[in-house]
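Every protein chain except one is present and positioned as in the full complex.
What follows is chain A.
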């Protein structure tokens, strides 16, 4: 199998996953752009003057205020039927019915002063979003793409901001009281519990007291922000959730006539423009609500004409404002459908010109009421159309897309599972199938694009990608099915324990408690997995000897004697590392008992003194240990001897990077303590040092890619022992090279061993290649070290300890897996990484995400990372800070996915270690049996059978993608099934976003890691070619 094919195949699978995620996201994550524009008192939303010309009056803005004050009582989760009047007499069948008797009394006694409405909330019916809607008059979605993610403050124009900006009256104008009791009671007991009756009675008493204190110029608004389901939850869009109550009351008569028998339905956003105009404020810029017309009867007089005129003017102002907003929004974002916008624009301009006409007629005299009513209905049509268009775009899940995305993800997971089984069969025509899939995918995309264009719907990238992904996936699976009709039976990933683990992992994502507690759950599963591994080793009699006489005679027993205590030691070390890494946890907001680790704060926040210095010393120690560990490992494998540039870089560049990091930390943690003369220098260094480290890392990676072969070749003094080349002339084809390369390697090893065993000099040396057995892993380890330093710099100082634990832990895990899972002793292939190893690796990545102080919620993102090396900020471009913050957040995903090929390579490296030990003991005493003992080929075994090597890499990638894909799939299912859940916007949706972005980062990292190994393989190939040529001469 070709290397390029492996990469292409993996990239194709990644694309399928991305398409699925994208499609789901477009249906699930309601997004909207926040505009920062504000309405102002001086500037009307459109041309024209005001009827009644109240502009000169004090406190008037766009209109004359009808009330100077308002009291808003917001009762959380006040469902409509809690307020609905209940006839006196028989006791109510439900505890929540007929409890607010005071409201009922007001409605009956003063029908012109009070009115009850059904208050229709828009989904998502979560308190935060509803409060935002009740102040901005817009439709907040989960992701309101605005200037600042982390802030809970409302950035958009809103009523309260208008109140603060516009008006300066003496006393108070607006009193807002937010009562959470009903909501709490609903969550805890549900609406059918007697507690609810108690709570509603309390509310009733509160209202009674309040109304007694009201003055004449005050408007009372009692509103629920959303309702609740029969179980007391909210968040979704079912009728009991969206149907809240709104009650208006004023000591003065408000309404011209008596109220209707059945209360009117008023959308929630309508309250904002109504209140704004009643209080004489400008309507907030982003409002899409419509004024409640009943409240705009002409002041004092009962003439129908004046009333209609006042209503028309309020409507017109409202329409002007909405039209201005739509115009501004369509300039900034393209998500509103353009045809709809055009239609609305036409409606508005015709209504507006009619209004102008009307005003002209008013000057001359005769105006008929019917004309005004017609105008009002036209304006109303425009306003409702605008609101509908916005609702369609912002506040509605698209179940078809969600289901489509989920199906796409699930079938891609299935594809990973099936193909990971098939990679080992040598004659499987991956290239044909891939080509067919890609062609079909392109065809599908083109067809879909044509169809969309023909239907007049704009080209949406997520739809296009999903369409092409689906067609290519179907084409691939179809071809597969027709080929392997028999083997399409049950495909389960690996043994039972892995299935249990996968099930637990996925099931945990469906419970908000477990998502919150994932920081503990992932290490728990990891520990269980490693314990299980060792227990299974013992069960099979491979751990300790002397246990069973039957096992003693088997060849594994000798292995067990050596490996047993080692495996136990590795296990204990691993468990310790996992336990220690918990020390760096940050707490999610939901657990009040838990306390975040104090070590997550930067050193700069610590008061100076001994502790700070000690901590700084510990961080320095960590850096030193990291550098030394990498060097030690490379030296031990023999990859630190050659004069290749990457080796030189590891020798000198890594310490330099560590030094730069240390200096940056020292300056950053003590900037304030620097003497004033050095202030400029220090601030320059704080900017310069991180950039220098980043540049060094980039240089190192560049060198690594340029010459990845870190092998030292030594030519002996005399070379009688020539390499036997079975053909004359340079190698003609790849096949020749494949044949000759192992031979050269064996020769070299032989020569090397001869030198080691007999003290050198006695046997004629031909060639000695140090570190050839671990070229691949050396390159990956070097790349990881180079990646780790910039990532380390993006975190706060003390997290470097967590990084040290990370490296140690993954090293121990690799060793344990290599010992436990078994070295591929002598087998020429096919190689395969067991599911257990890959699950453990993925779990470690998840655990590390938490142990580096992260949580999958937006407020927990380390925003400070954006300012490392950029203390002054970034200007307007959001790309660079997003990259920095993303690198900080997904550091563990990146490191572990780039390091994923190590899972394949490590057993081969360990094979070498085992034999070096043996050799040393042998070399001291006895003579080495010359040809009898086979030298460990280590990673060259992989090169021996290039087909199996590539297949193994493909399989590894597919398995890793499968495990990650199943997690994303579980998140997707959880978010879509539980979209009514109370915690969906607080827990499940953020978890989905983090998991999806983490998947993207991981898959890219995986592609990079696999590509790196292949690149090294290519370089090794050409290195061998050169070697042969030089030998020929």
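Everything that follows uses one rule, which is that a contact is a pair of C-beta atoms (placed from the backbone, for glycine too) under 8 Å apart; a residue touches a chain by one contact, two chains touch by 3 or more; residues count from 1.
Quick note on the criterion: contacts and distances are computed from a predicted model.
This complex has a chain not shown, and the name its UniProt record holds, of "Phosphatidylinositol glycan anchor biosynthesis class F", "66 kDa stress protein", "U6 snRNA-associated Sm-like protein LSm3" or "Protein YIPF", is "Phosphatidylinositol glycan anchor biosynthesis class F". Taking the complete complex into account, A:520 is the one of A:255, A:397, A:520 or A:867 that touches the chain left out.
When the missing chain is restored to the complex, the residue among A:582, A:625 or A:712 that touches it is A:582.
For the options A:345, A:528 or A:707, the residue in contact with the chain missing from this view is A:528.
In the full complex, chain A touches the omitted chain through residues 511-514, 516-517, 520-521, 523-524, 527-528, 538-541, 544, 546-548, 550-551, 575-576, 578-579, 582.
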